[in-house]
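Each remark here refers to the structure printed beneath this line.
Note that one protein chain of the assembly has been removed; the remaining protein chains are unaltered in position.
Think of it as A, B and C in the order they're written, each chain with its own count starting at 1.
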């Protein structure tokens, strides 16, 4: 069977490199083109020693492909993606440019007008657990952010089933690779190592995505939610600790049963029976969820964790690709977590 | 002036060793005796190379001292402390044995009857910012746990001033040294490094302390609070992220002013104007607090951080000692944080 | 085609768990039995969340298998392996029990008499790059230690080709997982993290292995070598920095050509053109080698690195299994390194 010819726009960031790593071992595709902003002209395998087998010169413009991944930052990504779509290439965009359905919201959070508001409504939000059918048919998939993937998966069963009421607190923690490969003091080793802090207290750009999707799934809306991200001294891994008042009369047993039911046939979301650790997902496409109840105060606590570069980015993008190609959803992404 | 003769019960754990490190450079005291459970007969300076100048043989029983610190675990600590008190020695206990005023609560959380309930009421809870006068006069000071110090200091101004209403969520994060020097899989390097998770979801033993003190200071009670601790891959450092609904009509400006006022004359609690990082407290006795408001949802968010072994344990114990001895409160504990 | 039925003796250590992880995705085998010392009776997938798909109860004794891996410590391993051999099971032993050909040397370094000196000569030393043919035919393969694999691969081309003379210094650095899952103060997070030191200055047990194999390959013998291991605050990864006087007249160009030639057809040993980093091998079965010359002093410097749990243990064991089974050597172990 002929392999699908795929390309990666901006292979030189962490998400782009992770896409290359996964796609290189994927049995149904062939990476035929890759672009980069700073390293054009060099071989992928010389820029990234772990990708030594990738014999591909980094280009300024993507060559001829059947399907493209964009791993550019927002704004630059839309500029690269829109022409590809016009040429008939199916695209999975890992940036934020096509995640929000509402162009006004986009402008509010990203501080410039969206270049093509119509594309927003045509794009599928690439969270297979909520939008599998749309993704299968989509020309453009907006791959979710890492915090949204982790948080939405953690809260969707509770909201859909009306298990909670009132305000929700989401305290998220992320490894540093989530901040990307671009140099900044916040990612400088001696600043981050042996350190811990919250950031984006005035509002993180992943918040509107979380609200959009939770409002979409919730039995009651609008959803009210405070989201505070924290930076953790580790490379990969993300945990969202979610808190909300359990609706009176609901029990932990009921909660656990509804969560298990919600994800019963999902290949990558697992309800676990003890608090999950990010290391249990390292390098895998898994999202582990642990719902529990603080019975003393009637509070639902949901812990949700994943590898921010896999299920939180590149792995989920390949999961979406598998859906778009109509091949088994786990193809090429059934890696077991690396432990210890 | 004659130096106060102090002793350390169980110098061989992390809190005991940190006490020795601080007291060794303290101008008003002399460490004259130290005990240990496993290393008795050895010199402190050979067990701990960083304490090489401490020329003191570890004993089974504490020698003659004016004031003693106990760094034993709970239960063992009470057994060591009670006889010392009877001999007239003033004691600062860093264990949990005398922190809870209610012996029933103690039994509930520590699963054995308290050996001397009367001592509970006589003990001062060693948080100087709330109990300075009691501490000055006390024969026995119960040094608070690290999570309680961090959390109570973060929430006391809000509760005292009636700034919040409804349920409080405290999502705390701690470095691994908080779990002590005793070997366990949860502190094994390859398990903890590059990993992150919540624990004690069924209730952490620091919770009743937090509630006792917050109820003591709150304008309205009882305080309702969910507390979830997380383990972070770093050695020292603690952050409590606290969330509650801001009382309608209150503003961030008002909140910040009341927090600043509450700690105006405190030598070790600082209200900061951007989100604090644990590294800004490393090795120091500081607690940094950042109160802010998620105006979108009317939620008060307070970030409070400290070094769990200093302000969260040994440094605060020495601060209490200074108060008990009637010497300037900052004596010997005005170290600047180590950065980076 | 029927899958080979394999078993893992002591699946509960890091090497055992890594074997399970790799074998579970190996297309030619099926894990049918696993033993453990402390966790017998539990399911592998509940002891190790990252192995959740492994539905296998941990036994005291290995069941019926075609081929067994032993991941027990030395001494215990021989006791488990010898009966298996007698039953006709082919065995790959990851302990040190069958690595040394000389029973006297074994006794000297491991401080007890070897239980079956004859088995020593029958065992193949499982370094495919040096002993591929013996391994293919062997009933018992002694899988090399991590330091020996890293160091022997780094020095073999130089010694075989007579590139160096005089004494060799090997300064090795290892991640903490090499010390195993057994609790000890040396692997306690707060002791190891942000720390660095040398150990086993009186002689590490991996030294006789290194000497045995280098003497076997060297153009001149005996080889004189100082080996000093260091513990590095990271979980996985190993680097051997090797130093020796370059034979007069030899050039760096010549050195690099001979190294490239030595490993020309090897699937897992790569000569790289800049100093390798352990992260470039993480989770893969690769060994990266960089030979260079300090021309100012005529010193050959060879840097050799790998993942201590993969090429340094479990991955190499599976490579040996592939050879024993006569299937392509890279089957199931062609994972790309995880980066970042």
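Following the convention adopted for this analysis, a contact is a pair of C-beta atoms (placed from the backbone, for glycine too) under 8 Å apart; a residue touches a chain by one contact, two chains touch by 3 or more.
Values in this document were obtained by computation on a predicted structure and should not be read as measured data.
**Q** Among C:26, C:114, C:173 or C:250, which residue is in touch with the absent chain?
**A** In the full complex, the listed residue that touches the missing chain is C:173.
**Q** Looking at the full complex, which residue from C:49, C:128, C:178 or C:237 touches the chain that isn't shown here?
**A** Selected residue, touching the omitted chain: C:237.
**Q** Can you say which of B:3, B:25 or B:87 touches the chain missing from this structure?
**A** In the complete complex, the chain left out is touched by residue B:25.
**Q** Looking at the full complex, which residue from A:176, A:196 or A:336 touches the chain that isn't shown here?
**A** Of the listed residues, the one touching the omitted chain is A:176.
**Q** For a quick check of understanding: of B:128, B:283 or B:312, which residue touches the chain that isn't displayed?
**A** B:283
**Q** Need a quick check: the contact residues on subunit C for the chain that isn't drawn.
**A** Counting over the whole complex, subunit C touches the hidden chain at residues 167, 169, 171, 173, 175, 190-191, 193-199, 201, 203, 224-226, 228, 230, 232-237, 239, 241, 243, 245, 275-279, 282, 292, 294, 296-297, 299, 301, 303, 305, 340.
**Q** In the full complex, which residues of subunit B touch the absent chain?
**A** Residues of subunit B in touch with the missing chain: 14, 17-18, 21, 24-25, 48-53, 177, 181, 193-194, 235-236, 270, 272, 276-277, 279-280, 282-284, 288, 334-340.
**Q** State which residues belonging to subunit A touch the missing partner chain.
**A** With respect to the unshown chain, the touching residues of subunit A are 14, 175-177, 181, 183-185, 187-190, 192-194, 233-235.
Simple rule for what comes next: only the chains that are shown with their structure count from here on.
**Q** Using the touch rule from the top, point out the two chains with the most contacting C-beta pairs.
**A** A-B
**Q** Between subunit B and subunit C, tell me the centre distance in angstrom, where each centre is the average of that chain's C-alpha atoms.
**A** 45
**Q** Suppose each chain is reduced to the average of its Cα coordinates; what separation in Å results between subunit A and subunit C?
**A** Measuring from centre to centre gives 36 Å for this pair.
**Q** Which positions in subunit C touch two or more other chains at once?
**A** Answer for subunit C, listing residues that touch two or more other chains: 14, 177, 181, 193-194, 235.
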